[in-house]
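Single-structure report; data block below.
With one protein chain removed, the remaining protein chains of the complex are shown where they sit.
On to subunit A.
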Amino acid sequence: MTTTATRLRTPRRPWWGVQPIGTLFALPYLVFVAVVFLYPLCFAVYIAFHDYIFTAPGVTVPTPFVGFDNFVDVLTDPQVLQSFRNTGVFLVIFVPLTVVLSLVLATALNAGIRFASAFRVAFYVPYLTASVSLVGVWMLLFAQNGLINTILGPLAPSPSWLINSGLAMPTIALYVTWKQLGFYILLYLAALQNIPKELYESAETDGANGRQRFLNVTVPGVRSTTTLVLILAIILGANLFTEPYLLTNGGGPDGASATPVLLIYQQGIQQQNPDTASAIGMILVIVVGLLSLVASRLNRET
């Protein structure tokens, strides 16, 4: 119906739109997006296809067009490939864990359990706290002689969590899930308010138990929020930097928790190779875009 209406109106619409005032109000944000996101993105595309360095103002150095050379360099670099694999490991743990935990916890909070407000605050506090300070606490917890290993005793992994190439990335995924959970719970709480009570009542009348009501009313009812959570979680996971930089000391052990953004930082900022760093950035944008698209398609209402 909407499509038909649009098709009918479109030819008569002036180029400034039917609501010029509205367009005017939207303009500042559009300019902001263009200046802060679009221009740098476009510039990064330019850099990725050239042999580029940042120079002092007024200093001109040749920046020849190099085609896909930077992309070839990056895609044949084992470190870069490993960083994308590491991100894959992270996403496989982080995304499902986040979606399931935040939906379940939000449903519990919404069901009017005792001390719901206290729990709500408790879940939200890590999200509000700076990662740098929380990382310090996790380092103490997960260190070789930290609290977790002391509790585990002989069951403690060896090598310890943060220096174990098999456990470093999962530990980071666990940390980020815990830290971000409050935000996603909040999104689900808002979505849960919008599910009509009548649906639960009629399901109950039809004899559905709690689990069935959750699976057949709640889950479909928050589908659009789940898509949002999925996409946000994928974007956040793909842009991981602070945690491998601090928690595992720069992507350790032996690159097992290095991420593409950490390599962008090393190559672009520290080593002054913005061209290869931009190439990694471009690949990351494409990968994140594709993953988000897939997540959105898979979760589409049929």
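Keep in mind that, in the parts below, a contact is a pair of C-beta atoms (placed from the backbone, for glycine too) under 8 Å apart; a residue touches a chain by one contact, two chains touch by 3 or more; residues count from 1.
Keep in mind that, in the parts below, contacts and distances are computed from a predicted model.
Undergrad: What protein name does the UniProt record of the undisplayed chain give, "Peptidoglycan glycosyltransferase", "2-oxoglutarate ferredoxin oxidoreductase subunit alpha", "Extracellular solute-binding protein" or "TusE/DsrC/DsvC family sulfur relay protein"?
TA: Checked against "Peptidoglycan glycosyltransferase", "2-oxoglutarate ferredoxin oxidoreductase subunit alpha", "Extracellular solute-binding protein" or "TusE/DsrC/DsvC family sulfur relay protein": the hidden chain maps to "Extracellular solute-binding protein".
Undergrad: Just to verify: which one of A:Gly237, A:Gly255 or A:Gly281 makes contact with the chain not shown?
TA: Of all options in A:Gly237, A:Gly255 or A:Gly281, contact with the hidden chain holds for A:Gly255.
Undergrad: Using the document's definition of touch, tell me which of A:Leu38, A:Ala108, A:Val121 or A:Ala190 contacts the absent chain.
TA: Reading the full complex, the residue touching the unseen chain is A:Leu38.
Undergrad: Which one, A:Ile93, A:Ala106, A:Ile163 or A:Val217, makes contact with the chain that was left out?
TA: Considering all chains, including the one not shown, the answer is A:Ile163.
Undergrad: Taking the full complex into account, what residues of subunit A touch the chain not shown?
TA: Considering the whole complex, subunit A reaches the absent chain at 6, 10, 13, 15-19, 22-23, 26-27, 30-31, 34-35, 38-39, 42-43, 45-47, 50, 52-61, 63, 79, 136, 139-140, 143-145, 159-160, 162-163, 165, 249-255, 266, 269-273.
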